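A protein chain is absent from this complex, but the other protein chains hold their places.
Right, subunit A next:
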């Protein structure tokens, strides 16, 4: 348990918390969409400072966690090829595919490299014209513009030995899927701040109206999260359901128009499977046909790879807010960050890893729920 005096501005944190406590008169359940927010909430014990009636449900907003096993297996297959230099963000190294991960592929002789930026991978391709350089392009709307620009540059500069294995995901269709589930308990959303820095807020009013849920664009720092929660519960108590921006210092209503234009050019919307959840219609981006020459799935024979998700990991229920990590039988015993059953335990932004790291091992299971999948 963390204490309020560890906040950057304890006085402001106290005022926000007092306001939230004074506002809440009934039980409410809010979902924070983004894994970075989940991490921050558990790290600072924010959920434990909130009124007992107010529950935070941890959403599916960790791109590492939701990248489907099948895509990981394709990455492992490509990375094992002798002609390939496989470049990835560091987060993906330890995500388990079927039987192994990228870290092990390198141990077996694969040329796996970690890059800070996709542009680093493009540079590696320019420096190694006799090798095939593949970048693992995963992430939400925040990460998609950098990856889009990199593919655009590869085409413009004629870097023919550069390709990307793309598994991008989009937040609004995930919100729609969560709200459409018969077992949905979510009554309001904290939308992911940096996703909205790129995309703006235009995609959300229709969702807020259709499902009658408040959607509050929220940042990642503890005070940002308290402010997002405060604005969401005020709406709930008043029976309102609008889109509100509590992260205006980094989010403009129109987002970043140049980035959005590049996304339109390089990607097209596609159905996408989410690890542990299943296929959500229209929830992903793939490279558009114009960029097919730079599509790793087109360049390498990985079409035949079909992987079923294992049954023992309940991360799908965790990702949908149907189960808290510590309520899973395997949590902290069969499943730890060293021996993860699923990606929610391996990624530092995954809800299970956050609970494990910040000592939620011995918390009592508070609620039991019907676990019905979203799709």
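For the reader, a short list of remarks on this structure follows.
One rule holds for everything that comes next: a contact is a pair of C-beta atoms (placed from the backbone, for glycine too) under 8 Å apart; a residue touches a chain by one contact, two chains touch by 3 or more; residues count from 1.
The rule is short, and it goes like this: contacts and distances are computed from a predicted model.
Hidden from the displayed complex is a chain whose UniProt protein name, among "LLM class flavin-dependent oxidoreductase", "ABC-type transport system, permease component", "Alkylation response protein AidB-like acyl-CoA dehydrogenase" or "HypC/HybG/HupF family hydrogenase formation chaperone", is "HypC/HybG/HupF family hydrogenase formation chaperone". Among A:72, A:151 or A:198, the one in contact with the hidden chain is A:198. Residue A:221 is the one among A:221, A:265, A:293 or A:309 that touches the chain not shown. Although one chain is not shown, part of subunit A still touches it, namely residues 8, 34-36, 43, 61-64, 89-91, 93-94, 103, 114, 116-120, 139-140, 142-143, 145-146, 149, 153, 157, 192, 194-195, 197-198, 220-221, 249-252, 256, 258-259, 262, 336-338, 346-349, 356-357, 359, 361.
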